[in-house]
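Here you go, one structure.
Every protein chain of the complex appears in place save one, which is left out.
Letters are used for the chains, namely A, B, C, D, E, F, G, H and I, taken in the order the chains are written, and counting of residues starts over at 1 for each.
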Amino acid sequence: MLFAKKKEKNLSFETIAKALGREEVAVAALFYGQAKASEEDIKNLAKVLDISEQTLLSTEMTGMPDRGHSMEMPPKDPLIYRLYEVVQNYGQAYKAIMNEKFGDGIMSAITFSTKVEKETDEKGDWCKITLRGKWLPYSRF
Amino acid sequence: MLFAKKKEKNLSFETIAKALGREEVAVAALFYGQAKASEEDIKNLAKVLDISEQTLLSTEMTGMPDRGHSMEMPPKDPLIYRLYEVVQNYGQAYKAIMNEKFGDGIMSAITFSTKVEKETDEKGDWCKITLRGKWLPYSRF
Amino acid sequence: MLFAKKKEKNLSFETIAKALGREEVAVAALFYGQAKASEEDIKNLAKVLDISEQTLLSTEMTGMPDRGHSMEMPPKDPLIYRLYEVVQNYGQAYKAIMNEKFGDGIMSAITFSTKVEKETDEKGDWCKITLRGKWLPYSRF
Amino acid sequence: MLFAKKKEKNLSFETIAKALGREEVAVAALFYGQAKASEEDIKNLAKVLDISEQTLLSTEMTGMPDRGHSMEMPPKDPLIYRLYEVVQNYGQAYKAIMNEKFGDGIMSAITFSTKVEKETDEKGDWCKITLRGKWLPYSRF
Amino acid sequence: MLFAKKKEKNLSFETIAKALGREEVAVAALFYGQAKASEEDIKNLAKVLDISEQTLLSTEMTGMPDRGHSMEMPPKDPLIYRLYEVVQNYGQAYKAIMNEKFGDGIMSAITFSTKVEKETDEKGDWCKITLRGKWLPYSRF
Amino acid sequence: MLFAKKKEKNLSFETIAKALGREEVAVAALFYGQAKASEEDIKNLAKVLDISEQTLLSTEMTGMPDRGHSMEMPPKDPLIYRLYEVVQNYGQAYKAIMNEKFGDGIMSAITFSTKVEKETDEKGDWCKITLRGKWLPYSRF
Amino acid sequence: MLFAKKKEKNLSFETIAKALGREEVAVAALFYGQAKASEEDIKNLAKVLDISEQTLLSTEMTGMPDRGHSMEMPPKDPLIYRLYEVVQNYGQAYKAIMNEKFGDGIMSAITFSTKVEKETDEKGDWCKITLRGKWLPYSRF
Amino acid sequence: MLFAKKKEKNLSFETIAKALGREEVAVAALFYGQAKASEEDIKNLAKVLDISEQTLLSTEMTGMPDRGHSMEMPPKDPLIYRLYEVVQNYGQAYKAIMNEKFGDGIMSAITFSTKVEKETDEKGDWCKITLRGKWLPYSRF
Amino acid sequence: MLFAKKKEKNLSFETIAKALGREEVAVAALFYGQAKASEEDIKNLAKVLDISEQTLLSTEMTGMPDRGHSMEMPPKDPLIYRLYEVVQNYGQAYKAIMNEKFGDGIMSAITFSTKVEKETDEKGDWCKITLRGKWLPYSRF
Partner (left out) sequence: MLFAKKKEKNLSFETIAKALGREEVAVAALFYGQAKASEEDIKNLAKVLDISEQTLLSTEMTGMPDRGHSMEMPPKDPLIYRLYEVVQNYGQAYKAIMNEKFGDGIMSAITFSTKVEKETDEKGDWCKITLRGKWLPYSRF
């Protein structure tokens, strides 16, 4: 429904993200039911997609998101698999570097934001993904 | 052995990375046998770790790396799991955004680099991971 | 739908592939939703299958393909299992040979083409599959 | 042991393969215990590696190979995973094309040969893998 | 549909198999979509089941069978599990005996036939399954 | 140990089986610890292998066999996989035929025997496996 | 349908079991399609449930039961998991005791009956499950 | 060690169980490290096996048992698989009957005992397993 | 249906829990079909949700709950995964502490209650989960 409307009005995630004042990845996550829309998001989405707020409020977008549910792991899609492979190959290296820089803890995936950027040079196009999360040290108890 | 030497000389990955002219994550990956050392790396490592080049050449560091082998998926380690969770939750959103920006293809995990940075503001410390890969469009055949 | 039309008009993948100027495997992949059709493909398919372009454009053929999704691994189908078995039995040997010939890297499955050929000699029929991918050396970072 | 000897004498699989009159992939498979050496192979290997035939005869190379045993599926190694991905993405397409060309049956992975070739053009290096197997139609019973 | 017709006409697989000049197991496999019917099979089936050839031709029986698809492994059904258990317990012993009798190779499951027979003696009924496949030696390459 | 002795004395399973008055598969199963040796078997094995009965009695051959333990499922070995595939493809057909012939029950894998035979005709060698088990109807309770 | 009828007429499995002259567990198994009803069972069920025999004959109850199919393992239901846990914890102990009492063989799950009883003492209620199966020694072959 | 001693002194679990005043299954569970020995058990075991109490106290028998650890599920051993199969086939039926008899709850596998008995009649030997556990109704909260 | 009614009347689980005299978690479990409603619960639910008791009695809420069925493990939802992670990381520590405090046994998950509380201090909000279960020592048998 959301996807159909987006296609019908020929809107990119970039345009919608600007209208919502949010990152493109966050908006795509909303469309896939992997994030929760705030009231303000609903208002803005209603405008940009030309759907009534009432209709949007009745979708699962405003409820309790069932995150991760639609993703089969390991991912079969080659694009998503490459990200999975990065975790598989560099996971331990990331951990070692983070422990050296921050001590014993984790990078939060909740107090967290992420974005995708396109860069172009003489060798072609490059895709840059940034993950930024709050560092959480283990509590001492 | 490498880890022991690193501990003995009290070297951080940051220091070693500078000595090698490489990213910290890449160096940690070398230590975990997830990447291949070039001849130049061997020379520099020998110097900074105070090991003979001969000894380093006989390690698996210069052979064919068995990437991903030591990582159990899904990862049980909480830090690495958080990265896995990001792929699980945002994988489809990343794919949608990348397809919009680049067309049908993938971000390479081979023609690829990654780094970890620490940022601090009034809310505390933040961990920033950057993934940057060549965009590869599907060949038409 | 596509399969029904193909059957109705009694067209082989060979014929359709010629009409599209593409490999038979690529065309079959289009039919199974494992590849994305270009605008030109749509035009040619519309002609050869006698379907309106409009109808084809509304199929998932022109969207973001959900590659690999319909395949259960390990494959239960005996024909596909034999290919899986080749990877299982010769995977390490392929890796050793490729590392010897090219250094540390991978054969791309994206900048990639593949075809199937039939050969006949006095012993009977032989099936020849060719996989050809760009060699991607690991980036140094 | 075989690998150590090969390294010591600085022999490539290409050289060994020529000495044995076999394909490089087949020789690497022998080294990994995924294929059985014939008496002639043993003689030739003994010569080229400078090991006594007796020693080679006592290895598992001449016994009943335990094929596929050392490979974890899905493969974690990126190079081998790409081959697995080809089966996952194009498996159904291969099947459709083969059925069209040959009827109901399979391509044998036993009456079978395979090789790896390197090709270079202005875009860089390409890796070409050929799989060639006897076509086996299902028996009617 | 086929099963319904078979029940309605109160036909055993034995009767149908005789009408088709085939083994009972092969006929049951046809009914489960695990084998492909020849034109002659279609003619004979049409007669014995009293269905029009046209109807049979539109079933998946004449297409590309999706073998093995409907079977969950390990099988939960006790009867089928017992066969699975035979492979699990005696697999290595079969392999050792076959290697001794034939050399390095496999018994084909494609150039293959199988049947089930009932035998009765003073201890009760016995079920005898025969598997007969072409021996395929590994190609030397 | 048993295998070493067998190789040293250059004995085939066929020869040993004759000396024990048992099937070759059963003898190979003994060697793999998948079956239990009777006292008589021990005596005969001691003779044919030229090992003391005492030594044989101290092996696990006379204890409680840990059946199936050494077999990974699905089997990676191509020969054993073919048998697994037969169960996967024909399991339901076998069940249907057995139910028709015998009613509701199973073929025992315990009150059971099996053998492997070699047959040769103008097309080459054939491998014939026979499974024969007591039919056990479900108890009514 | 059967369950609805049972609820409508407010019948316990105990009552139905008495009407059929069978154990309660067997009757519940019939209701779940895990056992096959005899003609006599059909007659009695028709009476006690007030359904026509014709209707019952058209259910899957009289066909070839697809045993075990509806049960996910390990069981998520706490009651059924406790039974699974008993097998997990005491399986080896059962095996050791049975081998000591009976020799090398198994307890049949086909020539088999089972029942559930309630016992009450000052400590509360106890549930007693009895499994009774024919002992089957391994055939010598 | 325990098993060796038991074999050396040619003791059955039956004899040891009597010496300990416990069930045979419980004693076998002690031997497999699936249960905890009380001080009294240690005294009695020391006597019957002729081992010093000190030695027994240093085994894991007196520690925190790691229950279920050594059992792979689904069990590959045919004897233990039959018990697993009973849970798979009759699990839902047991649940239905217990809910009818007791209400909403479970049979405890902790406040629990079990035994194995041998019965013989004209049809042969029968194995009877009894499971008896406290009924635990779900707490209302 | 229950969720719709709850939303329509804008009731929190807290309000419903008070009306039923039960814990909020227990009430949510009722809504998800993970617990069984007593007759009194039905009466109170009917009142607070304004549904007829008859309607509620026809739901699965009063039947035999199919506990755990709807939960995929490991949980993909980040909130539920964190609880899973606590079991994964602290499971052995809990076991060691409980064995020290109570001896050999388990904490019942049946004679059990649980609740969720919110606490707020200067650092923000805290979530407190309490699990309280009867200690069950292993029976001696």
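One rule holds for everything that comes next: a contact is a pair of C-beta atoms (placed from the backbone, for glycine too) under 8 Å apart; a residue touches a chain by one contact, two chains touch by 3 or more.
Treat the numbers as computed from the prediction; the structure is a model and nothing was measured.
Participant: Who does the absent chain touch among those shown?
Facilitator: Counted over the whole complex, the chain not pictured touches A, B, G, H, I.
Participant: Just to verify: which one of A:Lys5, A:Lys18, A:Lys36 or A:Lys101 makes contact with the chain not shown?
Facilitator: Of these options, the touching residue for the absent chain is A:Lys36.
Participant: In the full complex, which bits of chain H touch the chain not displayed? Write them out.
Facilitator: Contact residues on chain H toward the absent chain are 66-69, 71, 109-110.
Participant: Residues of chain I in contact with the chain that isn't shown?
Facilitator: 12-14, 24-26, 28-29, 31-32, 34, 67-68, 70-71, 73-75, 77-80, 82-98, 100-102, 105-109, 112, 114, 116, 118-119, 123-135
Participant: At which residues does chain G meet the chain that is not included here?
Facilitator: These residues of chain G touch the chain that is not shown: 74, 76, 78, 81, 85, 88-89.
Convention: only the chains that are shown with their structure count from here on.
Participant: Mind checking the centre-to-centre distance between chain D and chain I? Centres are C-alpha means, answer in whole Å.
Facilitator: That pair's centroid distance is 55 Å.
Participant: Any idea how many Å lie between the Cα centroids of chain B and chain E?
Facilitator: 51
Participant: So what's the Cα centroid distance for chain A and chain G, whole Å?
Facilitator: 50
Participant: Residues of chain D that touch two or more other chains: which are they?
Facilitator: In chain D, residues 25-26, 67-68, 71, 74, 76-78, 85, 88-89, 95-96, 105-106, 108-110, 112, 114 touch at least two other chains, as defined above.
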